[in-house]
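As structure tokens, the structure follows; a few thoughts come after it.
A single protein chain has been removed from this complex, and every other one stays in its place.
Labels run A and B following the written order; every chain starts at residue 1.
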Amino acid sequence: MIWPGSASRLAPAWLGRVIEVAGASVVYGAGSERLEAVRNASFGVRAGEIFGLVGESGCGKSTLLRAIGGLVPLAGGSIAVAGQAIGEARKPRKAGLVQMVFQDPYGSLNPTHTVDRILSEPLLIQGARSTDQRLSKCLREVGLGPEHRYRYPHQLSGGQRQRVAIARALITEPRVLLLDEPTSALDLSVQAEILNLLKRVGRAHELTMLMVSHDLAVIAHMCSRIAVMHVGEIVEMLDVDSLRRGNANHPYTQVLLNASLDGGRREDGSPFRHGRT
Amino acid sequence: MSALPLLTVEDLHVSYQGRSGRVPALRGVSFEVGQERLGIVGESGSGKSTIGLSVLRLLPGTASLAATRLALRGIDLLHATESALRTVRGRRISMVLQDPKFSLNPVLTVGQQIAESYAVHAHSTRHEAKRKALEMLEAVRIRDPERVFGLYPHEVSGGMGQRVMIAMMLIPEPDFLIADEPTSALDVTVQAQLLELIDELIRRRQMGLILISHNLNLVASFCDRILVLYGGRVMEMLNASELASARHPYTRGLLACRPLIDRPQAELPQLKRDLAWLSEPVGAGVARTRD
Partner (left out) sequence: MIETPIGPASWRDWLLAEAPQSRIQARLSRWYANWLALRRNPLAVSGLIIVLILVLMAVLAPWLTDRSPYDQALSARLQPPSSEHWFGTDELGRDILTRIVYGSQITLLIVFLVSAIVLPVGLIVGTMAGYFGGLLDTILMRITDIFLAFPRLVMALAFAAALGPGIENAVVAISITAWPPYARLARAETMTLRGRDFILAARMQGASALRILWSHIMPLCLPSVIVRLTLDMAGIILIAAGLGFLGLGAQPPSPEWGLMVSSGRSYLLDQWWVATMPGLAIFIVSFGFNLLGDGFRDVFDPRSQ
């Protein structure tokens, strides 16, 4: 069986998967306004893996991510993280095991809290008494320094805010990190820094990560396996090599791949500039 | 490609009024665009959106604008009066913005807004304007123009909203279009469709285009020339086909830090910003004449 408290996170005896999603469904509204945001989603994520969830807006990928984080209730099916079914009462200790980094760097930080307060809150919730050491260490790890510690979010750049969000997610020493479009709102150069940081901390803390994005290039860079979602369902699962080669089985995946090439092509796949004088 | 420049911008300086003093947005930007597509690429804070607003003289009252020359086909935009500018906006240059949720009037139907755009410039009857609006809706490949005419902006999807925006902006038949991140708020598949539409309309009407975007890939595949903006200054101007052989370190840095689908990388190279780029003489790395 799976023991959440095992000494090494990657104990070889543990054959199970860290995230296990089985037939999950999420439904919003009722009656005539009932919307099945996620329908019958099933997949598993192995320890230490970075798993990608792609699709266009409205496909349910963010909803599914939030369901795994326990933020949105399931209408059917089950989700288990590190052996614990989501939906059971989450005590602070256990709650710290799954953390999330959100898309909007500004919206994910309380504008009236300093970085110091944002990072010490999770520790205080868990009952830690001294926060100073762990806080400084965490800040250093995400590439920030003591000069950032007492600033407010509006005094930080987008990239720095996202670093704070990552630090906040890491400070409780989670096993699983959920990433909801963590770099979509960032500039290209800042995105590169943040993606590098995520890979680095993932390795350093032996994290299992689940990343949602609409950007196939980012997903291909980060993930080893990918699930493609369309209108609430997982239409295909593929590994990154197949993605890179453009080997897709499902027609929708192929459509996505085509549209993502080179930043833009016509619907038939031909480039724009070609054939013009 | 026409050899005559449609739009000329020379030594443009723009600054905004911030909380504690003036904040420079553009510092000596110069370029010329003919009947072709110029892509302006930059990160946030580079001033790229300010260029579009400056050309159309739509900056807020507290902003200050100065330039040696700002002209559209001989019409002096720099010293023109507000009433003269009103005849230029829409009729000669138009602008499409990023998110139709914010750029369309929520209390008027989509059709009314397109018709208004026509009526204002053509001084036509309402009936005539409606007819033209329906024609335009068809031209932007909306399948059911009569039905869509009566919809409100919140009832149309993002992609359709952008088409409506394009219809509204192209109905007065301007010579020049500025598109500021027209596809950034859209899904990737819808982006492709919209770009095709813009491509076709620009070509058929023989218009010039400035495409402002943070997406280097997009600009490289869609435009003829690329202008790279950083800190309100032009870093480099080059032909899109020669992007891979860009010379300026900022451009090279941007190119290098893109994750590529087809090539695995352990770590993405990081852009090292050099403050020297902000104070180099404007001529360095900028092509004034097109070759």
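Observations on the model:
Heads up, the rule we're going with is that a contact is a pair of C-beta atoms (placed from the backbone, for glycine too) under 8 Å apart; a residue touches a chain by one contact, two chains touch by 3 or more.
Note that this is a predicted model, so its numbers are computed, not measured.
Across the entire complex, contacts from the unshown chain go to A.
Across the entire complex, the residue among A:R17, A:R39, A:K61 or A:R168 in touch with the chain not shown is A:R168. Within the full complex, the residue among A:E20, A:D116 or A:D187 touching the omitted chain is A:D116.
Note on the undisplayed chain: of the listed residues A:L35, A:L71, A:A85 or A:A204, the one touching it is A:L71. Although one chain is not displayed, subunit A still touches it through residues 66, 69-71, 90-96, 98-100, 102-104, 107-112, 114, 116-117, 121-122, 125-126, 146-148, 150-152, 154-155, 165, 168-169, 172.
Criterion: only the chains that are shown with their structure count from here on.
Here the spacing of subunit A and subunit B, counted between their Cα centres, is 33 Å.
Residues 1, 43-44, 158, 183, 187-193, 195-196, 199, 203, 214-224, 240-241, 253-254, 257-265, 267-271, 273 of subunit B touch subunit A in their complex. Interface residues of subunit A facing subunit B in the complex, by the touch rule stated above, are 56-57, 158, 187-193, 195-196, 199, 214, 216-218, 220-221, 240, 243-244, 255-267, 271-273, 276-277.
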